[in-house]
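Presented below is the structure to which this report refers.
The complex appears here minus one protein chain, its other protein chains still in place.
The first chain written gets the first letter, and so on, giving A and B; residue counts start at 1 in each chain.
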Amino acid sequence: MNTLVELQDVARTHGSGSASVVAVHGVSCRLESGDQVAVTGASGSGKTTLLHLIAGLDRPTTGSIRWPALGGHPLSEPGQVGLVFQGPSLLPPLDAADNVALPLLLAGEAPRPAREKALEALASVGVGDLAGRLPEELSGGQAQRVAVARVLAASPRLIVADEPTGQLDSPHALTVIDLLVDAATDLGATLVVATHDPRIAGRLPRRWAMHDGTLREDETCSP
Amino acid sequence: MSPVVLEATGLYRFYRAGEEETAALRGVTLRALAGEFIGISGPSGSGKSTLMACLAGLDEPDGGTVRIEGTRLSHRPEGERAALRSRLVGVMFQSGNLIEHLTVRRNIELAQRLAGRYDPAWQAELLAELRMEQRADSRPSRLSGGETARAALAVALATHPAVVLADEPTGELDAQTEREVLDLLRDQTEQGTVVIVASHSAAVAHAADRTVTMLDGEIR
């Protein structure tokens, strides 16, 4: 196994002075290629900040993060990281297929093969018939499936999902999380999912719990 | 026997989208006694939100009536409905319950003034009860998720409503905060307020006196 990301004594403070909030502190952890981890915790516990740090979207205030398997930084090359957010994350002006194809185009793929891959990915998550719809014409569950398809199509090494099912009801939520887990398994990608829902967390083999900005491995919560 | 506070009978609501007509409500009847905490569950698109809107007088049912404390809320001009709504109903949505450019305190005051019953004493009491005194002069964008939910509840309760209607009030909250909000809602029933919460969360079903399930516009 090779190490995908390694955090050493990482802290992240938002704001400054008296208004500053310590979102994450003293976090050290490591993810190997193919790891699948759920990060649980109450709101404000620092889950989102931790995910942003892992995905390379944010920088630690102190401590260090390394991505040995990702050429130093996940954003050094397009397409290494796939992101799924809680809210709508599709680009409003693009239809579903264009949304899925966008990361491929950004990675330099030619338009035609990019579109073919996009349609494939949409079909694989069961929304192949929605390729021409605009985000505003999709329901929450459909939009989240398209977001998953967008991650799949780019074959990322790391998938980071922040409350991917927060706005879905239970049956839809479980479907989406299963799709993500299956996709990560197929791609051999590392998957990190933040959730406050124990049922969702239960679908992943490893669980970390965040509490007041600190992290502990939580194997007690069984599926 | 507690008196009936809310009474909805035979509610129908149709939506027209092009040539298709979908029935969001098909003859829903619901009755709530003073102090009752009712949960409404059901999958997305089952008609939960439409029912809540009709109960709150935000939407006009195509058929059936809604009465709160004996006063008919449905089938009235919007102006009259607005006046009744301001006094009888407190509404709480999943998000967007607060005017962004006003502080929490001003948001509560605004709701009271819209109902024509400004009550600083009750405002102070609410802020204390919901542990919002420290944040009373903050703008909504500065609040955490739990604080936002508590502020929204304070606004919903600002006018001593007979009924509090909450549509997915805890959808964006973690379990602990959700429990806290539900406890606060539960507290309101002690004075006879009716609380109706639409949610697909299991915790709501757990907290409610009874739960009705909606499916395809009907109560099952």
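Rule of thumb we're sticking to: a contact is a pair of C-beta atoms (placed from the backbone, for glycine too) under 8 Å apart; a residue touches a chain by one contact, two chains touch by 3 or more.
Operating definition for what follows: contacts and distances are computed from a predicted model.
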According to its UniProt record, what is the protein name of the omitted chain, chosen from "Acyl-homoserine-lactone synthase", "ABC transporter permease", "O-acetylhomoserine aminocarboxypropyltransferase" or "Methylamine utilization protein"? "ABC transporter permease"
Which residue from A:24, A:39, A:65 or A:102 sits in contact with the chain not drawn here? A:102
From the list A:81, A:131 or A:180, which touches the chain that is not on show? A:81
I need the residue numbers on chain A that touch the omitted chain, in ascending order. 52, 57-59, 75, 78-81, 83, 85, 87, 89-95, 98, 101-103, 105-111, 134, 136, 150
In the whole complex, what residues of chain B lie against the chain that is missing from view? 50, 53, 56, 58-60, 78-79, 82-87, 91, 96-103, 106, 109-111, 113-115, 118, 139, 155, 159
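The definition used in the following text is that only the chains that are shown with their structure count from here on.
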Length of the line joining the C-alpha centres of chain A and chain B, rounded to whole Å: 34
Counting only contacts in the complex, chain B reaches chain A at residues 43-45, 144-146, 171-177, 200
Looking at the complex, which residues from chain A come into contact with chain B? 41-45, 139-141, 166-172, 196, 198
